[in-house]
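Note that one protein chain is taken out, while the other chains of the complex remain in position.
Up next is chain A:
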Amino acid sequence: MNLLEGKISEIKTEGSLSLVKVMVQNCPITSIVIDTPESAGYLAIGNSVKILFKETEVVLAKAFSGTISLQNKLDCSVHSFEKGKLLCKIILKFQNTRIASVITRNAFDQLDIQENDLVQAMIKTNEISLATHD
């Protein structure tokens, strides 16, 4: 499980859904949740929250151009990796922390990933969970 910490900077609500923008230093990350500021007390501008997402939900792109529907794009560099026959796990440096991505071995070979490569890690808005300490 990848974990980042940030502060809520924007909340848009429609019905019982909220689109929550969290700033992780200067990088915005958005999450969609079935909660509203009325139903969940932690949803307030300025509140510190933890951002959780699974390694298997992290898409990697290298020298990417064009437009894409994925909203969360994190500029990272490759720290290290482990290769399996089917899957690969890549440890990425993001800001002053690490996140991990698990992609197929085929994708890893196509991207020709090497240590210190600059890559973008992308995560769909609906794959990001928010957590808070009570």
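Rule of thumb we're sticking to: a contact is a pair of C-beta atoms (placed from the backbone, for glycine too) under 8 Å apart; a residue touches a chain by one contact, two chains touch by 3 or more; residues count from 1.
Assume contacts and distances are computed from a predicted model.
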Candidate names "Aspartate carbamoyltransferase", "Acyl-CoA dehydrogenase", "ABC transporter domain-containing protein" or "Iron complex transport system ATP-binding protein"; UniProt protein name, chain not shown: "ABC transporter domain-containing protein"
Touch criterion as defined above, residue of A:T13, A:Q71, A:Q95 or A:S129 at the omitted chain: A:S129
Contact partner of the left-out chain, one of A:I34, A:I68 or A:L118: A:I34
Selected residue (touches chain absent from view) among A:L70, A:L87 or A:A107: A:L87
Missing-chain contacts mapped onto chain A: 1, 31-35, 40, 42, 50, 52, 54-56, 82, 84-85, 87, 89, 100, 102, 126-134
